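In this view, the complex is presented without one of its protein chains, the others remaining in place.
Let's look at chain A:
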Amino acid sequence: MIDLSQVTVGFGGRMVLADVTFSLQPGDFFFLTGPSGAGKTTLLRLCAGAMTPAEGEVRLFGRPLSEMTSDARAGARRRMGIVYQDTQFLDHLPLEENILLPFTVRGPVDAEMRAQAQDLMTWVGLGGHRAALPPTLSGGERQRAALARALLPAPELVLADEPTGNLDWEMSLKLLTLLIELNRLGTPVLMATHDLALIRAAKPMVNARVLRLKDGKLTQAGAAL
């Protein structure tokens, strides 16, 4: 579904990713770890087609990113559930409208979609915040909302950058369980996190692999947890 082949990315003369090869296929569950600034977000943005590498090839759903038009990239992103670390919202829209955005950009939003959004918001503990504006929410609430928005359109794969960074342990486990449940249904997940406890907690529930990014190099921390 996503293939990175010998990808190199640098910013301002600093090498962020060097000769990275990675593939995300149906059923995969990857944890992506590494110190801050190691390039986890860059790798996720590459996978989302939000940036292009200086060298190497990125393929999204079998198509080379370099040959995709902006419309084609948008089409690919519609098949993904993406959560960035800096959870992005339209600050002037109520939370429910923000969560419905993946549907809004596709066409008219009907009552069924709205009901799905409300169910998901309730599940992540935001049922009482439907009319709240994003700036009034805490960091943890925003993260949960971002995950709800990413999962609402039933994506074919999930890319999540530190989705539990601001959450308490209980909520982190709850969201992790949701991602694992999705993975069991065949949805591949690539989740960047520095929370080793969370990775250990996932061990009994999923056959996940741990990737480590350091000095621009991607290595596999072990065949399994």
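In this text, a contact is a pair of C-beta atoms (placed from the backbone, for glycine too) under 8 Å apart; a residue touches a chain by one contact, two chains touch by 3 or more; residues count from 1.
Going forward, contacts and distances are computed from a predicted model.
**Student:** Can you pick, from "Putative circularly permuted ATP-grasp superfamily protein", "Heme ABC transporter permease", "Cell division protein FtsX" or "Ferredoxin-like protein", the UniProt protein name of the chain not displayed?
**Tutor:** UniProt protein name of the non-displayed chain: "Cell division protein FtsX".
**Student:** Give the residue, chosen from A:T52, A:Q85 or A:Q118, that touches the chain omitted from the document.
**Tutor:** Reading the full complex, the residue touching the unseen chain is A:T52.
**Student:** Per the definition of touch given earlier, which of A:K40, A:R77 or A:H129 contacts the omitted chain?
**Tutor:** In the full complex, the listed residue that touches the missing chain is A:R77.
**Student:** Going by the touch rule given at the top, which residues of chain A touch the chain that is not shown?
**Tutor:** 48, 50-52, 70-71, 74-75, 77-78, 80, 82, 84, 88-93, 97, 101-102, 104-109, 149
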